[in-house]
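Since the structure comes first, as structure tokens, the remarks are kept for the end.
With one protein chain removed, the remaining protein chains of the complex are shown where they sit.
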Amino acid sequence: MKFNNRNVYISPKAKIGYNVKIGDNTIIYDNVIIGDNTIICNDCVLGEPLNEYYHNDKYHNPVLEIGANSLIRSHCIFYAGSKIGDGLTTGHHVTVRENTIAGINCQFGTNCDIQGSCRLGNYVKMQSSVIVGQGSLIGNYVFLYPYVVLTNDPTPPSNTLAGVSIDDFSVITTGTIVLPDTQIGKHSLVAANSAVSGHFTDDSFIAGNPARCVSKLSKTPFFDWETHKRHYPWPKNFKRGMPWNEIGFDKWNK
Amino acid sequence: MKFNNRNVYISPKAKIGYNVKIGDNTIIYDNVIIGDNTIICNDCVLGEPLNEYYHNDKYHNPVLEIGANSLIRSHCIFYAGSKIGDGLTTGHHVTVRENTIAGINCQFGTNCDIQGSCRLGNYVKMQSSVIVGQGSLIGNYVFLYPYVVLTNDPTPPSNTLAGVSIDDFSVITTGTIVLPDTQIGKHSLVAANSAVSGHFTDDSFIAGNPARCVSKLSKTPFFDWETHKRHYPWPKNFKRGMPWNEIGFDKWNK
Partner (left out) sequence: MKFNNRNVYISPKAKIGYNVKIGDNTIIYDNVIIGDNTIICNDCVLGEPLNEYYHNDKYHNPVLEIGANSLIRSHCIFYAGSKIGDGLTTGHHVTVRENTIAGINCQFGTNCDIQGSCRLGNYVKMQSSVIVGQGSLIGNYVFLYPYVVLTNDPTPPSNTLAGVSIDDFSVITTGTIVLPDTQIGKHSLVAANSAVSGHFTDDSFIAGNPARCVSKLSKTPFFDWETHKRHYPWPKNFKRGMPWNEIGFDKWNK
């Protein structure tokens, strides 16, 4: 049904893995490397050249590497000069700029805008319409919900950028703005529609505008709707698609 | 000018109505049914296969039904397995996932992201960049303004979803986050940039973060800018494109 090779362009300088499928109208430019069994859907552009391309006759497209067993849905753009680990899943209309380095099993939801020059760990799960500003540092097993923005401009408009960092297992919920230079420790939760600034230790529950640490997350009475047990730290109660799926978090964590 | 049939692909298993126009580079997969006089613009994908397609050789694409007299603008994606009534109008870059059931005369603005497994009534009008989470129930004559999010995850990340419901004639304004399991009654209004949680009766004016019912909407002094009359309940004062356009709401409502 799909993958009829209609109007597909693949540069002779791209390296396409075994059993890769490429959708109609998709274009893959020089020096793109795609891992085995990856699926690229329709109307995508991979290896989009950097600005320099338009001004420099001797431009050489940097390598874009997309790992194996990934699924990139339609109408996405990935610039040259990024490296994304195996097992990426994207929604539609995603933009990923240059110098994005991401680990394995990440998810970039529909309309996400990854602005480049950022580092993402493994299992970073972004829902729809997340904006990741340049200079962001995201750990492992981090969840970002719709319309979260990781900003970087301390005195808009600035000459300098001050990216944010979000450490392992933390969850930023819908509509939250993480202000420049903010640092959020491990196993923290930010409530919806917050504006967060400052440095927060591990296990913080953060809420408000301006947001503050309301309580230790593990001591805050958030209960799972099914089991009625304390939900946080969430890895003890959520395992779908996680590496502790089989054995549980506590055993895996050792 | 448009509709030159350039690089269009239509599955032989699709059923295209009378006088349907299809824009360049658009692809229509198996088992899509399009009603008469509908216009599909450029660069769209209709009947996008579900995840199972990538893993199951015997996959059968579920039916996507789009009603008559609709206008789907460019760069939209509709998955297989949804049913949308007559008179749909979309903006650009809209994504509609599977199991979306919508009534007649709906509007999905530019960049809307309808995540599927949701029910929408008739005349649901979404402006740009609305996100409708799975499990949402939206009544008839509901307006959703830009950057409204209907969420569904009570303890992020959760194993269970708890969708929201918004009843007939209610209006959710710009940037509001409707938190999981929220129920908003008929003829209510939510102020811009609210974060709404809980159950609200009919005729509520809801505002704040966290939002509360501030007053009965019909008793709240919101006046039309032209007529200086009380504006709510809005159907008495707004009729453009509504079924009471000719005879007025009171007569129509009987």
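When the chains are written out, they are named A and B in that same order, and each has its own residue count from 1.
Everything that follows uses one rule, which is that a residue touches a chain if its C-beta (ideal position, glycine included) is under 8 Å from a C-beta of that chain, and two chains touch if they have at least 3 such contacts.
Since the model is a prediction, treat every value here as computed from it, not as a measurement.
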Touching the absent chain when the full complex is considered, from B:Pro62, B:Gly91 or B:Gly163: B:Gly91
Candidate in contact with the missing chain, chosen from B:His55, B:Arg240 or B:Lys254: B:Arg240
Among A:Asn19, A:Asn56, A:Ser158 or A:Asn245, the residue in touch with the chain that has been omitted: A:Ser158
Contacting the left-out chain in the complete assembly, out of B:Val171, B:Ile184 or B:Ile206: B:Val171
Contact set of chain A toward the excluded chain (per top definition): 7, 9, 11, 25, 27, 29-30, 43, 45, 48-49, 53-54, 61, 75, 77, 93, 95, 111, 113, 115, 129, 131, 147, 149, 151, 153-160, 162, 175, 177, 179, 193, 195, 209
Touching residues on chain B - with respect to the absent chain: 1-2, 4, 6-7, 24-25, 39, 41-43, 71, 73-75, 91-93, 110-111, 125, 128-129, 143, 145-147, 171, 173-175, 189, 192-193, 209, 222-226, 231-232, 234, 237-238, 240
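Everything below uses one rule, namely that only the chains that are shown with their structure count from here on.
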Distance between chain centroids, defined by C-alpha means - chain A, chain B (Å): 27
